[in-house]
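Below: the structure, in structure tokens.
All protein chains of the complex are present and in place, except for one that has been dropped.
Chain IDs A and B follow the sequence of writing; residue 1 opens each chain.
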Amino acid sequence: MKRLLKINLIAAASALVLLTQSGCNKSAGDASATSNTIKVGEFASLNGSEASFGRSSHNGTLLAVEQVNAAGGVLGKQIELITEDDQSKDGESATAVKKLISRDKVVAILGEVASGRSLEAAPICQEYKIPQISPSSTNPKVTQMGDYIFRVCWEDKFQGGVVMAKFALNSLKAKRVALLTDVGSPYSAGLASYFKEGFIAGGGEIVAEQKFTKDDKDFKAQLTAIKSANPDAIAIPAYYGQVTLIALQARELGITVPLFGGDGWEAPELIEGPGAAAALDGCAFSTHFSPEQDSPKAKQFVADYQKRFGATPDAMGALGYDSVLALVDSIKRANSTDGPKLRDAIATLKDLDGATGKTTLDANRNARKPAVIIEIKDGKFVYKETVNP
Amino acid sequence: MTEFLQQLINGLSVGSMYALIALGYTLVYGVLRFINFAHCDVFMVGAFVGFYAGLNVHQTSWGGGVLIMIAAMLVCAALGIVIERLAYRPLRDRSKLSVLITAIGVSLLLENAGQLVFGPNPQPFPEIFPSRTFEVGGLVISSKDIVVVIVTASLLAILQFIVLKTRIGTAMRAVSFNSQAASLMGINPNLIISVTFGVGSALAAAGGILWAYKFPKIDPLMGIAPGLTAFIAAVIGGIGNIPGAALGGLLIGIIETFVKGSRYSTWTDAISFLFLILILLFRPAGLLGKLQPEKV
Partner (left out) sequence: MFTRPRTWFLVTLAASAVLGYFQNQIDPYFADVLTRIGINITLAVSLNLINGHTGQFSLGHAGFMAIGAYTAAALTMFVGPTIFPASPPQILLLLWFMAALFAGGVVAAAAGLLVGAPSLRLKGDYLAIVTLGFGQIIAVIFRNIEPLGGALGLNGIPAYTNLFWVFAAAALTIYVITAMVNSTYGRGFIATHDDEVAAEAMGINTTRCKIVAFVIGAFFAGIAGGLYGHFTLTINPKGFDFSRSIEIVVMVIAGGMGNTVGVILAAVLLTLLPEGLRQLSGVSPSLHWISESRPLLYSILLIGLMLLRPQGLFSFRRSARVKV
């Protein structure tokens, strides 16, 4: 039996040694200076509950990297994109990002779509002085984590407090609104509270407030309570996975008022399935981009994306694309991939012409851009209007 | 008042589904004295079988829906029997803890295999029965709810009939009382246990189909939450007791619904569990259960 113990101890020891071996290169962050590629790390939800977003943004990112490389790369080197899948799970992002930074020695991190997961990674990027660019995390807390954290989209104070509130008051002419929030997600909880602020400030009234958590499938209880309050519209600042079910059940209960929400709605799965498109007909949501947008860059992007992936891009794809453009532009201006220099260059990003329009980063490292409202009509996403900041 | 009644209807509807799932837990516990953690994942498999079967049935019809449900029940019955044979039977003589952990392992296996095979993203479930809503004096009742309640009640009645009035049911009860004595009487315990698993899994599949019918988005992890709640329901009603499972299911469904519709909706899970713990403290065998003294 002593032998068995020895064998087991040796096994554990060798495992540790293996890890040590690969862990012992202590070369500092700028390994890219000696190699001939620039390594860029990406972490995304390629699987799991927000897979639609993760895959879209990954596609957009990939397309941009391929285009940049085809045009000669940046600073004379090709970009090597290293992607880690966090499977839409909490707790995975931190390890994934640590691995990208310390093992793969990336010069920047692109990610994530979901605010909760961006928040997980931010302290790590901040500590190791590796700039992080989120394509579409909209919770304000994300960029507050440190001056190495950026985003190329607007954040929820704007989306909730201005865009959604204005839309409800002006377009839907709804003065009495019910609010249904997913308390399990930072994105939803944040967006809900900003919407509430902006809506009430604009003269509206929240007549009912109900909550649910991510895994819930049955919303009839909350919807019944909402129905009793007789709202003009229902705000649902949640992710597409639940919105479909909520809409179906609301219609089943006889609730006919319009539903509206934010960029978490934007996925083709929203209107997939029996009755979904009908239940959501006439409903709308705010987001960053519409494939029907008028700028030449947007049209080119849509065409390229369609050619490469055989599908029409959505906001996540467009923002993933723009996050790469922002990074490349900043590397060029900094003329280096060194952490602090790169950070300073990203911070001064101005008028970057991308798929989602012109991006300029403000002092809080957020982007000031217009939002678009997309309506669901006859089973399709249709552009409705633009709301400027 | 309307809101109260509407919530009651909501509660009964969801409670029926919990009851259906709880029946499976209780059946297996009654015969084997062990909690089949993988039950909720068989539920999920049933829903997916329904999904794939539904791809081949092009119109929404009563006949088509029934066929889909039967197909799912058969497949899952087979799955349940296989799981028992491979994972639980070898551990029959081992400690309860080992089997429990194996059950957890099987549950994880089904969930993760499901994610690889079916893909982790939610799929839309087809509408397998025709549906419409009825308005009765301010209350809205969906035919979906009616279907759920009717199917659950029928299955419950059939199960009660089998267990109380047929020979195989008597054999099942005999094995649950004392498996050794039953084998002395000429009953083959292995066969009975397989049948129990088969029936329990078929019920899980039925639950899965109904659940997917009501909430038409299915994913490999869909069984975890309802499984846990149904399990609480089974224990509350008295685990091993069939009417208890039904009672427990309805009770939990109603409680859950009322809590969710109130200001305390975020405490729903805690309240369900708290209810369970209280019941266990004051009636350790559940509401309808009978205390089993531990024989040495």
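To be clear about the criterion, a residue touches a chain if its C-beta (ideal position, glycine included) is under 8 Å from a C-beta of that chain, and two chains touch if they have at least 3 such contacts.
Please read these numbers as outputs of a predicted model, since none were measured by experiment.
Within the full complex, the residue among A:A44, A:V68, A:I101 or A:A233 touching the omitted chain is A:I101.
Listed residues B:L100, B:I141 or B:L287: the one in touch with the omitted chain is B:L100.
Only one of the listed residues, B:V57, B:L91 or B:I141, touches the absent chain: B:L91. Mapped onto subunit A, the footprint of the missing chain covers residues 1-2, 4-5, 8-9, 11-12, 15-16, 18-20, 22-26, 47, 85, 90-91, 94-95, 98-99, 101-103, 116, 119-120, 123, 127-128, 141, 145, 183-186, 189-190, 213. Within the entire complex, the positions of subunit B that touch the omitted partner chain are 33-35, 87, 90-91, 94-98, 100-102, 104-109, 111-113, 115-116, 228, 231-232, 235, 266-267, 269-270, 273-274, 276-277, 280-281, 284, 294, 296.
In this section, only the chains that are shown with their structure count from here on.
Those residues of subunit A that touch subunit B in the complex are listed here as 47-49, 51-52, 87-88, 183, 210-213, 215-218, 220-222, 224-225, 227-228, 241, 244-245, 248, 252-254, 269, 272-276. Per the touch definition, subunit B reaches subunit A in the complex via residues 2-3, 6-7, 10-11, 13-14, 115, 120-122, 124-127, 133, 135, 140, 142, 144, 211, 214-217, 219, 221-222, 224-226, 256-262, 265-266.
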